[in-house]
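Shown here: the complex without one of its protein chains, the others still in place.
Showing subunit A:
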């Protein structure tokens, strides 16, 4: 059945997530965070995420940390369900603790953690009870930079720059144009801020309070929360329907 040479597998959820959720009595996200962006730069990985926590479309929380260090060599950023992220962090705490308890000089690097997360995410989706997140995992070990992502159904890949959610649509085109291997820290931050500013303008769940995290061979540093300078007087903002045919 369906073995024609060029048949492609595609799947769709008949009736949408709503129906799927009700069919299995499994949940829906409650409090969510929006995009995370990660890039490689000269000395390691830079990552950024804002600190908003949305309760549906209500911007309910304003100080949610969505980037955390994992062990010595990794940094994890999450968008999606905040409590599911906390659950993931508790798994990782256990994982790292167990790894440290061997006390044998070996340690899990970003690649190992990323693969572990992929297994966890895919395993949960197979139980029709996914952890409702898109994760960005960055790190550096033995001079080897690593940046990857995995989503709630276990789709995963590595790249020089990654983003979740709206970031995929609004930030990555910018990164494709402007990213290069030898970005300095300052250039990297500038690039991330450019992306975050676009997201702030166009992603209704984004809030103007963000953090930037850096991981190098020396470890993780998480910046204090800060806001971007904005300018809302662009004519396109003042009358957004002009030139948008079909809108009201």
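Observations
The rule we apply is simple: contacts are C-beta pairs under 8 Å (C-beta built on N, C-alpha and C of every residue); 3 or more make two chains touch, one makes a residue touch a chain; residues count from 1.
Here is the rule we go by: contacts and distances are computed from a predicted model.
For the omitted chain of this complex, the UniProt record lists the protein as "Proteasome subunit alpha type", which is one of "Proteasome subunit alpha type", "Small ribosomal subunit protein mS29", "Thioredoxin domain-containing protein" or "Stunted". Of the candidate positions A:30, A:116 or A:185, contact with the unshown chain belongs to A:116.
For the chain left out of this panel, the touching residue among A:36, A:78 or A:108 is A:108. Although one chain is hidden here, its contacts on subunit A can still be listed: residues 102, 104-106, 108-109, 111-112, 115-116, 119, 142.
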